[in-house]
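Missing here: one protein chain of the complex. Every other protein chain is in place.
Showing chain A:
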Amino acid sequence: MTSDRTRLIREMVRIRVVEEVLADHYRDEQEMRTAIHFSIGQEATAVGVLAATSAQDWVYAAHRTHAPYLAKGGDLTALVAELYGREAGCSHGRGGSIHLIDQSVGFAGSGAILGEMISVAVGSGWAFALRGEARVALTFFGDGATEEGVFAESLNFAAVHRVPVVFVCENNLYSISSPLATRQPAGTSVRGRAEAAGVPAVAVDGNDVFAVHAAAQDAVRRCREGGGPALLELSTYRWREHVGPGWDHHHGYRSAQEIDEWVERCPIRRAVASVRAEEPGIDELVRQWEGESRDEISAAVAHARALPFPVVADLLDGAYAEVAR
């Protein structure tokens, strides 16, 4: 059990360091010309959930893509090359940060339009079930996406057809700068909406990676055994601005104090504290992992920047199957 726990922490540390280093390069170089929505501060959701899946299970992410991509095992070099618009990127520079894919590990895609990938995940899960495969589809989305009609429609369809899909709501309290209270009525919850649609749901502290992981294991197992869909509502918090590498407390929609309080509840720090008794060397291990991850991402950045861009002669390639690459 100890090794499982430390593995989750290590994965969170890696994603944190990768994103912090990427944010610095993004800000300082202005060379990653793609809209990036950093997951810094909410690593426990992706890591906890996706550690409960296998490569045969598919996950679709929304616009905050890097953490789910990396937590599913997506190739880091191909991610960084994609951010730099290089031909060697996971989408050959055609997708950018929002349209990542790594089919070899079951990262099936990600998209910018709120809620759309929820329905796509239901469709893939439905296909698995129709073929009698014991595979599960998962979909990450924010609290904002639950206001879209497609969310309600997808819950309903998944419940009616008992689709093996796990809906993962990362409720980080804001849709860009709009707080939840201005968008959803008091006394309601994402979990409640799912249950009303006939989808079993649990609300979990999304900054507690172990609780998230346990809930995800239950949901994935239930799906795999033919029990139908499940929803996880994971409360968490985005530290940086909605899109881009900066901090945004000065914009006034949320206070520096609120951000500080959530930084105090850092999922990595909390996980480390909770294992320290059984794993006394954990702080040293984390420092070691931070160093390794820094080396890894620095090498990936240097590698990506030296790679060639796509050639303009290939601009139309892939628009149609007839001109596939």
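Observations on the structure shown:
Keep this in mind: a residue touches a chain if its C-beta (ideal position, glycine included) is under 8 Å from a C-beta of that chain, and two chains touch if they have at least 3 such contacts; residues count from 1.
In this section, contacts and distances are computed from a predicted model.
When the unshown chain is looked up in UniProt, the name that turns up among "Alpha-ketoacid dehydrogenase subunit beta", "Stage III sporulation protein AC", "ABC transporter, ATP-binding protein" or "DNA polymerase-3 subunit delta" is "Alpha-ketoacid dehydrogenase subunit beta". Only one of the listed residues, A:176, A:277 or A:321, touches the absent chain: A:321. Contact with the omitted chain, checked across A:79, A:120 or A:259, is made by A:120.
Among A:42, A:65 or A:91, only A:91 touches the chain left out of the display.
Taking the whole complex into account, chain A touches the unshown chain at residues 58, 60, 89-95, 99, 101, 103, 108-109, 111-113, 116-128, 130-131, 137, 149-150, 153-154, 156-157, 160, 317-322, 324-325.
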